[in-house]
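Got a structure for you, written out below as structure tokens; questions coming shortly.
Every protein chain but one is kept in place in this view of the complex.
Chain nomenclature is as follows: A, B, C, D and E, assigned in order of appearance, with residue numbering initiated at 1 for each chain independently.
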């Protein structure tokens, strides 16, 4: 019923992995196929297209639903309904940033230091022009087809570029002097489609599965046993994500407790639980979590 | 106690992965070794042999138990006891098929259209001859050593060939005009060994482990919390695979429910559970399931 | 707060994998980086160094905590506090051994057969000299820089060498005639740091996480349902690792049982459980276990 | 002395290989470096940039010399001096083509069949608009960011796309109905730089080395002996690329002949030479040829 | 004009490499294609088929020319015209051998030691039966589908197997007790086609190109300068493959000598030439040699 556009290129592998983990596996006859299917009653058609073009195609109604970055939504100015941010990117769970960068040796330390006529190369000319307009700077913005950092300092004076960790800019001898946009991956919908209750319900269910999968990547299930005496002190140090499931152990006074906790707290939580008297603590991986 | 023959070649990797997942890991000093062991009191010896020869060797009593395809059991006519189908093949969980195929341009649309004297190349000559005899067609069946589809239309007129998805036949410009056999991987036993109660019990235990592992690949464990009000409506939409485990949450009126569901239904089930009032839904991977 | 030294080289990959599984992921800008961090309040600094040098650097107080092998602790004679053995090595969970080996054709069958003046090549000269001293043998021990087995029989008469499975010694035509040391990986501490209660507590918590992760690799969680009649016979055959968690199923007389069992017993346990009347048996992977 | 721009991306590997074979090896500290050097007195600086931008940068005088495709020279309309075509592309020695393609099922067979308002997606909008203007067709040309063939037939009706062999268009179910440009790789110069005699001489020397390397890839050196009687008939069948070098063998009446011949004629030439009485025929690879 | 069959499988890569070096490059749209072409006026069609079937298909006139092994010519008993042996195999220039092998521990040392009823597994049943008939031994010869060495000693007593170096038999704990056939790769023709003068001439030209390429792989061109005094002693130690080409150097009394020598003699020849007074010795690779 829904037509879905997924991003080709640097986000492709991570997007397909997310859909597979969400039990929405994308089927293609080959890796180079642009048309795909998902065995799901809510999804009629899947197309894999450049993320630059997805905002416009969703806005124009070629697709009901699409995955793309906030960067391209802003650059194209396409009017779409954002359902949710999806916290994954090419390699990490962090957002990418579009930044203004100049050579290390430059005296420029912020956008305010840029002189009129500054030459700027970027793959995001609209976004960049809007940014300079807001700051009242008259810059010469040039479209870049890539290798943008290779053009300073002789061809252009500054660049506006996408970065995940900043390390390739650093390696190219550049420093970041301003952030134009922090860009997450987003699930976006066509406005008319989103207004239809049935389609909207289907879209929200898909968002639920994707978010539940992303959240599970950072969580684990912890199970433990504890005596009645220590029960409340153990429960007190459990993270407040959800109330723990507590049941009495058969034939005794001990309790079984289980709860979901962030992976990042496990390294301190498990020793703390042990200190509080918890025994038989086990940790299990989870694949999805929906509140 | 049991001597076991496993298939070398295209099924080898998938078979060894299945045994490892079933906690029956096959130990070899090197990948090219034909002799192996499994650290299991029921299995005395493991040999890795061509699947074509396993039916005969099991029938002749060289091995008590073997894994091979239905195709080679039929082709060799070996008399063995089949314990169970095992739903895995080279790359997927689907069976392979032995089909009759002719060039796309041929006017033949079914086996009935074949003229007497039709030349047929195949790696399964017995099976093929039997099939043509049953259909009363006098064909010239030739043994193929492989590359069978390369021989039409000048060397032979039709081929009988194994296929998993049909795509390599299509790519070779051929159409399928009949299916001779749908062939699953099978666990087969020597008849005399199977008649001994102790050996039979051991064989069935091994079948249980293998089947439990294969089934778990398509299942996940779902855990959720639900209020007393919503309990029955949540339970009603759970798949009927097994009755869910329900327990009351300590210190409240809510219930914890857990059940095993097919992976393929998760994409619709989790949103439906949420719609029915389930909260704190989590999904966990499972490695084995035995009913 | 703690400064930690991890081993570079053959143990490196397995050590980093262990720390990641223990939710103590080691962050480096590149694989060749010697300085790293762990996002954990107890760990101030991580350095990746040759395992040969870690005992001395921990003893000298350059680091509070280190991971190295018992072999290098003995060889260097460094005085460190061992917190625990960690049962993993390059490829397996087995310890490595430092052995005395001679050519297959040699008449030497044990260390007692060695003649005075026997030339021995080894990467562990101190350990080796001490061993020969204890056995009252006057050997000519030479430091080897590697490729030790290439030097027999013409350059030296015997070698003292590290081995995991013995297979590369066998392949080089050598036989093992004595074991000098069975060497596990160990977590070792600087004695002064270990004497400080706060540091000691942090060290023990880290040991708990590492041990819990290693133990979980050989364990699975088994869940099953069973009728009241069969409950005690099912519980009786469960391994005694920990007492199983038993709860009554809602609305019936059946019980849900769950327990942790060694992976190596699963192949016989699951069939046995089924024989005793257990139903709906499922097995789940676990990531950590702390008693 | 010359500043040189080389193409990043699909032509990069083939371009660097050509320069290495031409003894103009490009040195970079890493594969991702945009700045490079060539140890040659004529070349002051090397930059590796997107081929789309090289025509403009050479025209603007940022570089004296560049390698790019005729396609981007035409698309950008940059005014540069072409020194020579270089007959190599990504994978073969053949030029690429920019073609007009429509779905196989379309009734369009040539550009003349396109209806007004036809939607066309392309990475070459200027070139495409110019082409439609020349043919008097009023098309809706849209910029494509890639995956162009994925957009027919629902998003656009036709595409203008680069192709080397046509096979990926065929695989996408499209047919070529017109060729807009046959595009070779070219060595282009800034017009002012080219007007300076010294720079022009240096540019022509570099062109000589590159052309000599490309030509040698399709040639081999053939050496043979022949008696006086057969000399003229052997020489007559040699290809007329250059006059063969003939010398008399010491102490006899035989002659040694050597000449350069196209690799593609060797399969018929060597047997023919043998038929004409040539003996001791040997073939040697050559690395460069300059007439 | 000629239809050519090339071997699929273990000889495929080496055969295609040979044809490419012989300037008869085989063109396929993909590596899995059975139909191919060679841009050569003498070759109308190329098919890539199992080497087992090529002798029969050439004998039956489906192809004029084929490449296969002597082993399969003998096994099938097909009547074909052998044009030449081609000294290459899967990995080396050595022939393969079909040998009779028994377990290391067996008391059998030659075919004469085999008892009546000996069970023998082989992929070459006809060849094997003929061999035992010639030796008057009544063996039970069974067709093997592969993994032949895995069947001794319990399923069969001996095997007849193809070997290139004998190392995989040794690794399987077997010893060779007889050689049934030394098998080279051969270029074979259909007898009727070979009787036609024009086809035969074309076949011989192709044989010339293939043999010239194979021979060149073991040869290099050596060029040297030598004074008149040392000329005859230098020429005397040159290998007698062909008479060297000698020419007087312009403007002096020295001579330039060039000749083709086997690569395997270079390590002793070059030092010897230098000892005899040769100077400026250079060695060049050659790609083809035709006498």
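FYI, a residue touches a chain if its C-beta (ideal position, glycine included) is under 8 Å from a C-beta of that chain, and two chains touch if they have at least 3 such contacts.
Predicted, not measured: the structure shown is a model, and the values here were computed from it.
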Counting the whole assembly, list the visible chains that the omitted chain makes contact with. C, D, E
One chain is left out of this view; which of D:37, D:82 or D:287 touches it in the full complex? D:287
Contact with the hidden chain, among D:2, D:24 or D:49, goes to D:24
Per the whole complex, from C:19, C:57 or C:124 the residue touching the absent chain is C:57
Touching the unshown chain, chain D contributes residues 22-24, 29, 39-42, 204-205, 208-209, 212, 216, 221, 242-243, 245-248, 255, 260, 284-291
Residue-wise, where is chain E in contact with the chain that is not depicted? 167, 220, 225, 247-251, 256, 263-264, 266-268, 270-271, 273-274, 279-285
Note that chain C touches the chain not displayed via residues 8-9, 32, 34-35, 47-50, 52-53, 57, 62, 144-147, 149-151, 154-155, 168, 171-172
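As a convention for this text, only the chains that are shown with their structure count from here on.
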By the touch criterion stated at the start, how many steps lie between chain C and chain D on the shortest route? 2
Using the touch definition from the top, how many steps at minimum link chain D to chain E? 1
Please state the rotation angle, between 0 and 180 degrees and to the nearest 5, that superposes the Cα atoms of chain B on chain C. 120
If you tally C-beta contacts across A-C and across A-D, the winner is A-C
Residue-number overlap at the chain A/chain B interface, same or different (half cut): different
How many angstrom between the C-alpha centroids of chain E and chain A? 59
CA centroid of chain A to CA centroid of chain D, Å: 42
Which residue numbers or ranges of chain D touch two or more of the other chains? none
